[in-house]
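Heads up, one of the protein chains got dropped from this complex, but the rest are sitting where they should.
Chain lettering (A, B and C) follows the sequence in which the chains are written, and residue indices restart at 1 in each chain.
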Amino acid sequence: MSSMWGQTLKISLFGESHGPGIGVVIDGLPSGHRLDEEAIRQFMLRRAPGRSPWSTRRQESDETEILSGLYGGRTTGAPLAALIRNTDARSADYGDLVNKPRPGHADLAGSFRYQGFQDPRGGGHFSGRLTAPMTFAGALCRQILLEKGLWIAAHVYEIAGIPDEPFNPVDPDEKRLAALAAKPFPVLDDAAGARMIEAVEKARLSADSVGGVIETIIAGLPAGLGDPIFEGLESRLSSLVLGIPAVKGIEFGSGFSSARMTGSIHNDTPVIVDDKIRFRTNHSGGIQGGISNGMPVVFRIAVKPTPSIGQEQQTINLSEMNEEQLIIKGRHDPCIVPRAVPVAEAAAAIFALDLMLGAGFFRTHEPSGF
Amino acid sequence: MSSMWGQTLKISLFGESHGPGIGVVIDGLPSGHRLDEEAIRQFMLRRAPGRSPWSTRRQESDETEILSGLYGGRTTGAPLAALIRNTDARSADYGDLVNKPRPGHADLAGSFRYQGFQDPRGGGHFSGRLTAPMTFAGALCRQILLEKGLWIAAHVYEIAGIPDEPFNPVDPDEKRLAALAAKPFPVLDDAAGARMIEAVEKARLSADSVGGVIETIIAGLPAGLGDPIFEGLESRLSSLVLGIPAVKGIEFGSGFSSARMTGSIHNDTPVIVDDKIRFRTNHSGGIQGGISNGMPVVFRIAVKPTPSIGQEQQTINLSEMNEEQLIIKGRHDPCIVPRAVPVAEAAAAIFALDLMLGAGFFRTHEPSGF
Amino acid sequence: MSSMWGQTLKISLFGESHGPGIGVVIDGLPSGHRLDEEAIRQFMLRRAPGRSPWSTRRQESDETEILSGLYGGRTTGAPLAALIRNTDARSADYGDLVNKPRPGHADLAGSFRYQGFQDPRGGGHFSGRLTAPMTFAGALCRQILLEKGLWIAAHVYEIAGIPDEPFNPVDPDEKRLAALAAKPFPVLDDAAGARMIEAVEKARLSADSVGGVIETIIAGLPAGLGDPIFEGLESRLSSLVLGIPAVKGIEFGSGFSSARMTGSIHNDTPVIVDDKIRFRTNHSGGIQGGISNGMPVVFRIAVKPTPSIGQEQQTINLSEMNEEQLIIKGRHDPCIVPRAVPVAEAAAAIFALDLMLGAGFFRTHEPSGF
Partner (left out) sequence: MSSMWGQTLKISLFGESHGPGIGVVIDGLPSGHRLDEEAIRQFMLRRAPGRSPWSTRRQESDETEILSGLYGGRTTGAPLAALIRNTDARSADYGDLVNKPRPGHADLAGSFRYQGFQDPRGGGHFSGRLTAPMTFAGALCRQILLEKGLWIAAHVYEIAGIPDEPFNPVDPDEKRLAALAAKPFPVLDDAAGARMIEAVEKARLSADSVGGVIETIIAGLPAGLGDPIFEGLESRLSSLVLGIPAVKGIEFGSGFSSARMTGSIHNDTPVIVDDKIRFRTNHSGGIQGGISNGMPVVFRIAVKPTPSIGQEQQTINLSEMNEEQLIIKGRHDPCIVPRAVPVAEAAAAIFALDLMLGAGFFRTHEPSGF
């Protein structure tokens, strides 16, 4: 197991869906940053369950208690631990799962790994609920990044094959993208969004689920961060983002579309704009040779359809070693993509702050105050 | 910079395209494994340049000298260092690159990062040539994995939009896939391959380049390896594979296609086959909750078109800070996808051996020999 | 900041002396181990404050709430987080410390590092109180190690220059050493212990403090663990143990005494005892070439005298940048050595379990339960 990630900024996630609580230790924060706890709360609400028809009906306020690392409202530089108590846990819904694993879930792989000792209630530590503390950590990192002029946005790029308008990766409109955060269904094209909601509702009614794609942009990242080979931004970001449950793919810039382009189309032409180096296109997603080139970093992630569906499914009975039918009870999302949008932003923020800290952006080498 | 990767097995890559040599230190190998150096040489030839029309005409035999970690033909357990001397380096071809960065290359991002002190000759440490020592490391890891029944294969899944027959992710035909290694153009469907070669040739004639997709399979990986969240197989493999130059995306199992499936389709149904647990489909690519489930691990990577093309392109002159035209000289691949196939296999092998070693598969707890 | 440590087993400490609470996330525990929470509580009491004349009079029961990683009384394999609320915090005692740093404390270095934003109350995250969650983690690891036949003991080796009887590093008496855990003042020679207590009391009456040395033994560690150079047991153990506040030195086996021996004396002669390989002496402390040789691992740590003393001391006023006198209020230990004994044992246990896990001792490669 390692639910830890990071180099200079490190996070350590803990908790289970139906245990006493979930939380995160954030180790390596710069000192002296005044936290806006209300803004963090608002950010976390975008992920919280029970607030829309496409979300599980489980009610969790996700109130977060900060246990350490904060003094006088500012970060101290010491590890900041945050705890979210589980309140609406109903373990009875999940009784037989160790013996009858849910198709598409980690129940069976988890049993292989932990010899059946994993907490089966609601997926335990495998639960998407673990994205709550990750979102907390990301919300906090975002605030600190904003001081350096970085901003992050994400949207539902596609659900059930229905596309939103893509981000402009060359010259993103900060105001327009900032408005996404206020939308219950974060798309640029609300008409497309309405069709997506319809598709989600249709899946819900047929006791099924749908997947989708999320696009995220990190704007304002200075050029010259990262390194070739294994410290490339693609490597580092992937190792974090693919830790989000249900994410099965990631692409940067034009990504898989690049594979169908010619070099003459794909190569981003450098240009001089107002005495600054920019690029005419951004097929590379702001990353060349693993290093930021000053353009927005753009990536998309594939989110598989929620495995918990209401239909009867075939599974196996581990004690009998035979095949049986299963009907999953409990409360589930027919589509987790909208709720995963702030999680993608959170991951981007954690990644970017780790990168910036590693490059020394928040260190002051003159001991101050005296 | 960190050209190091791994947890239990660690590799450290070094070298530049036109410097004295390139190489790798492999730290953490199990002791006692007899190396078949000829097999490694054969494996590396699949990547070596100058052997086909779609490859650069640079001639490098990639003869590898093992400097340490081998005694009496067997691994000692100490770091195994390997050195490949550069022989056909022509630095004169690359004179002006620091000042006039090549579009689509890391020249400019590298200058941002290293303040112009990076070795500009042939891309220096950013060069695809660094995949030679990575391929050596992978070839070596493959041999060790074979002893545990793991095998790895890869093919050109798509070039210029032309698809090969996909791998069967449920029940791959080991013999048929093993035959891919002997093909100069590794595809299952040779007719499709012929059309791809044609597309590559067309790109070459128009002084352009094309990209593609590579599909890789790891078969025989035991169930129960990996962990949820950040030690998931997707996270670990991505952090390695996205370190290969030109790779801009990765997907596992159905990957981005999952995003368009419903849960009832996507969920892999567990079944009992000969008293063993298997799955009817393998949309998850052998990984659930980050953990191997006993099915083949399948992943695809997007390879962008080679940025070095013969056409005149616009770039900027850094000392003048104006825009200029550039014609890249030197010898380049119109398509690196076929040569990248063994590199993908190598990455898969390094990943898998690191994973197996971390799980204690090669440790004997009884001190032996006495 | 990084209050994280470990490779396979990782711990993440958080909290401040006078904040809401302190705690630890333990990531990487093997699954299926039944915890004896009462035994952990007993172990932690050995470190807890307020129980003896040589301890601070601060009262903390150190009741530990396990937040995750435990299900049905057994470890699940997921991160186990534990929280200890601070109850007897009196922040008023520590008002002026940011401006008037206490000599011998981290106050000033902390201000250099965190620009004065660190939590100054009771030393904040620098406090020895952070050894409570470390002791919890160690107590837990000890239980798991016992199943593999490892046991750990420590004693006050020396206080104020008064020595205890040293451990027998060749053939330690398990029963006799186990009895140390029940002693309020853990020494083998109680007469020497009485003299030490006298020295501590004398220091306390003169508003001063004394330091000492702790000796720890790890018995039952299998031969063949560790690696030469940087993964040597000395390197790994030091990196953990020197993280305990107030520890200023470590030595293995004969340690600094080795420096005065000749090779003919120092070399441990291998012998055959009951068909097993043993050594006649154990000057190497059970470690040769960084690797365990099957003999007990023995190390000693130097603990500096508590910096908080009641005497008037000179310090500086940071805002005035002049020199001033300081009298430290608050409740302090005249000697922390006895309370640090279980902390040393805890560190040894964390180290040993990380080592064992990394070597695959707790992995079962046959998925069990079905």
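Note that in this section a contact is a pair of C-beta atoms (placed from the backbone, for glycine too) under 8 Å apart; a residue touches a chain by one contact, two chains touch by 3 or more.
Please read these numbers as outputs of a predicted model, since none were measured by experiment.
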| Of the listed residues C:Gly232, C:Pro296, C:Pro342 or C:Gly360, which contacts the missing chain in the full complex? | C:Gly232
| Looking at C:Gly294, C:Pro338 or C:Gly360, which makes contact with the chain not pictured? | C:Gly294
| query | Mind pulling the subunit C residues that touch the left-out chain? | reply | 1-5, 13, 101, 103-106, 108-110, 112-113, 125-126, 130, 158-161, 203, 208-213, 223-232, 234-236, 238-240, 242-243, 245, 247-256, 258-272, 275, 277, 283-285, 287-294, 302-309, 311, 313-316, 321-323
| query | Mind pulling the subunit A residues that touch the left-out chain? | reply | 7-8, 78, 222-224, 228, 277, 358-361, 363, 365, 367, 370
| said: On subunit B, where is the contact patch with the chain that was removed from view? | reply: 1-4, 10, 12-16, 19-23, 25, 27-29, 31-32, 65-69, 71, 74-81, 83, 111-121, 124-125, 318-319, 321, 364, 367-370
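The criterion applied here is as follows: only the chains that are shown with their structure count from here on.
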| field | Per-chain Cα centre nearest the global Cα centre, belonging to chain | value | A
| Measuring from the mean C-alpha position of subunit A to the mean C-alpha position of subunit C, what distance in angstrom results? | 37
| query | Which integer distance in Å separates the CA centroid of subunit B from that of subunit C? | reply | 45
| How many angstrom between the C-alpha centroids of subunit B and subunit A? | 27
| query | Among the residues of subunit C, which ones contact at least 2 other chains? | reply | 78, 367, 370
